[in-house]
Every structure is written in structure tokens, then in C-alpha cells.
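A single protein chain has been omitted from the complex, and every remaining protein chain is retained in its original position.
Moving on to chain A:
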Amino acid sequence: MYAFDFVKAASVEEAVSALASGEAQALGGGQTLIPTLKARLADPGTLISLAHIDSLKFVRAGDGMVEIGGGTTHATVAAETAQTYPGLADLAGRIGDPSVRNRGTIGGSLANNDPSACYPAAALGSGATIVTNSREIAADDFFEGMFATSLEEGEIVTAVKFPIPEKSHYEKMAQPASRFPLVAVFVAKFADGVRVAVTGASNDGVFRWAEAEKALSADFSVAAVQELKHSDDDMIADLHGTAAYRAHLIGVMTRRAVAQMV
């Protein structure tokens, strides 16, 4: 780990202003950033901790929406959305292990946009809105490829607004030990259509599987997606699985998610 200065921000405003100085990096729950720092793969001059900003920690439900503060931990989301949005609660409750779930935050996960993270699938699959200190961004416009988002320098995710679907399910082929998805699919059925978001599979990060959405919107059944195959173009190929395997798993996970919902 390289040496850095540490700022404990007390408010969003303070954090934003501290981030404006060069080489500063926001720190949420640190579940990605701290291991990166320990491996000397990042060298921020200053870390701005968001962990003590109380206004970022909340879960509110109403008007067919769940709104979650950016600093809310996965464990809190799992506990507090169990009644209002069980599909989201289930996803949050299966991220990593208890220590990850009690430190990691939804804002940190979305801002990092790891191509194998769970939350991006929920946000994109729900058609969520990402709220920052300066604007609101539709999930469809937020994710811009592996570890890339439309966030500007110094912009902080303050909340995420999830429209609550009629039904939803997150099906994950989890890596042993890390519980990162090898491939996972979030299926959400709304009155006006079905959204299918895939994580862990693509070199472009989380994405919507348009063909499956179309088929399921017309006929919400396993049969509707039985023969659908996703192309293996631009799928992630690494030690844990080839592109072809990941493409295959997209189909399997989608069918299993739907099977849980019908």
C-alpha cells in the first residue's frame, strides 16, 4: 500500500469539495478499493471516506419505489427490502460473505461497476435511477462498460431509486469462496414488460439481453426462452470459464430465473 492522506467526510458537500482536489478518491465500504490499494495497484493521494455520512444511509419505500441511500450496506438492503422488494433483498443477501455485506455499500458497488458485481444487474434489470450529488441518471445510461460509468470526476452516488416489479428473481452461478457471479441474470417482470440484466458475462460489463426481454414480454414462460442462445462474442474468458461457457450459462440462468417466477 502506498501512503495516502485520509479525510473522513461528515456530509456529501464536504466529500464533494474534498474530491475536487486532484488525486482524491472516494472510499465507500472499501471491499474493492482496499484490496486494490494493498496490492499497490492504486495510488490515490487522498482517500475521502463516505462511511460516516449519515444522510447516505437509508432505505425508504413508497409509490411503487424503493429508494436506497448510496452508503447503505448490502446487509441493510437485504434486511430492509425483504418485504417491499424481495428479489432485490435476495440479491443483496447473497453478495460475498457476511463481512463483505456488512461493509460494502450499494453506491460503491454501482460506482465501481465491476463486470462481475451483483448490484449492477439489479439496477439495470429494475430500470433503476441512480441519484448523485448533482443529477439523476437512468440505469440504462449509467453503465458504460467494464469499471466505467457515466459518473463525472468527483460525482458521488447518493441514492438509487428502484421501481418495484410485479415479480423478480436473481439467478447466480456463484464462484466458490468469493461468491462473485461467474454469470448471473436478474429478471424483473413489470406491468409493461420484462427486463433481463446479465452480469459476470460480458467484457462490456452488465447488459440487457434484448432477445430474452422480447420473448418474455410476449410470453412469460420458460418455454419462451428455452431455445434462446446468447452469442459468445465479447464474453469474458478467464481462468474460471471460457466465453462459450459464459454464453451457455446466460441461457441456463435466465431459464432458471423465469422458472422461479412462473
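Assume a contact is a pair of C-beta atoms (placed from the backbone, for glycine too) under 8 Å apart; a residue touches a chain by one contact, two chains touch by 3 or more; residues count from 1.
To be clear about the criterion, contacts and distances are computed from a predicted model.
When the listed names "Nucleoside ABC transporter ATP-binding protein", "Carbon-monoxide dehydrogenase large subunit", "3-isopropylmalate dehydratase small subunit" or "Imidazole glycerol phosphate synthase subunit HisH" are checked against UniProt, the chain not shown comes out as "Carbon-monoxide dehydrogenase large subunit". Per the touch definition above, the residue from A:23, A:97 or A:219 contacting the chain not shown is A:97. Among A:68, A:137, A:164 or A:249, only A:249 touches the chain that is left out of the view.
Across A:102, A:134, A:178 or A:231, the residue that sits in touch with the chain not pictured is A:178.
Listed here are the chain A residues that touch the chain not shown: 1-3, 35, 39-40, 97, 173, 175-178, 180, 239-242, 245, 248-249, 252, 256.
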